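Note sheet for the following structure.
One protein chain is absent from this view; the other protein chains keep their places.
Right, chain A next:
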Amino acid sequence: MSNREPLLEIKNLHTGFDIDGKTYHAVKDVSFDVKPKEVVCVVGESGCGKSVMSLSIMDLLPKHNGKIDKGQILYKGKDLVPLNTKEMNKIRGKDISMIFQEPMTALNPVLTIGFQMDEVLVNHTKIPKEEIRKKSVSLLNQVGISRAEQIVHEYPHQLSGGMRQRVMIAMAIACQPQLLIADEPTTALDVTVQAQILELIGKIQDEVGMAVLLITHDLGVVAEMADRVVVMYAGQVVEQSNVDNIFYNPKHPYTKSLLSSIPRMEEEVEVLNTIKGIVPSLKNMPEAGCRFVDRCPEAMPECRKITPRLGETEKDHSVRCILYDASHPDKAEVQS
């Protein structure tokens, strides 16, 4: 099994937006891998660039001002960045598919569920015309929709949020993609429905054997689903490792603060830990130094001067913080 070869490699990705003639980077120097059949969770607060990162992979950035400035997105060793729309269309939906946060806006309200399901199959597979509808119905059954024969004739507004997200998942897995990108797939859903959808994604992942890149802000969902975790802050990866390290041995002050600021059911604490301030906006990003410095409980004066790099402190555990020698640009001679 060539399990060690990454399926998706993101290398030094820079995605910027042109605002008033100046380019601001929402994603700055992001690198990480997704291996086959692996669940990688990207976690961070709103405004940290996780959605822009996922849109960059799919080439779905707003055309008028968003663009990838630098870096590579390698899918099975092939760079997706220089591809044109036509070439991307062959990959999108077939090899890499995506589900979105809001299943109402992601489905077309004036077309039936069946039509939208069939469309994916017509575009990407060679299934004969008369069997396409049958395949659509069986896909809907696969995602746990019991009245699939009727649902194909219905419109999105007739379904509940959870059902719509199931339809989205059915469409996403129609061509047995190798990689599913799920951008906050359960954020708009209630907890009991969220539990259903997460279980479904896990089950389908096993059946189809695909890798999942799950983008979320909910650390509970991360703990439930992830093999590996990428923590993003202000457009950068600040820490990445396997799920156990992130939860039981976090290194970056941001990861630590994030973990201690969520209320937990099993504990009784009077005062929650807080992170002072808010994520800096695109236009107010500090040029040099660490981007977390203003909110960091462990900030030192040199944090404002020295820009930390993402360095491997131990095997399979990278951190971007000068508290660790591997991240310090002057101290990490061993690497490079």
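By definition in this document, contacts are C-beta pairs under 8 Å (C-beta built on N, C-alpha and C of every residue); 3 or more make two chains touch, one makes a residue touch a chain; residues count from 1.
Note that contacts and distances are computed from a predicted model.
The chain that is not shown carries the UniProt protein name "Dipeptide ABC transporter ATP-binding protein", picked from "CHAT domain-containing protein", "3-isopropylmalate dehydratase small subunit", "ResB-like domain-containing protein" or "Dipeptide ABC transporter ATP-binding protein". Touching the missing chain, out of A:65, A:138, A:176 or A:274, is residue A:274.
When you scan A:73, A:163 or A:181 for touch with the missing chain, the hit is A:163. Residue-wise, the contact with the chain that is not shown comes from A:199, picked out of A:131, A:149, A:199 or A:316. Of the listed positions A:21, A:109 or A:263, the one in contact with the omitted chain in the full complex is A:263. Looking at A:131, A:244 or A:298, the residue that reaches the missing chain in the full complex is A:244.
Interface with the hidden chain, as seen from chain A, comprises residues 45-46, 160, 162-163, 190-196, 198-199, 217-224, 226, 243-244, 247-248, 257-259, 261-266, 268-276, 278-279, 295.
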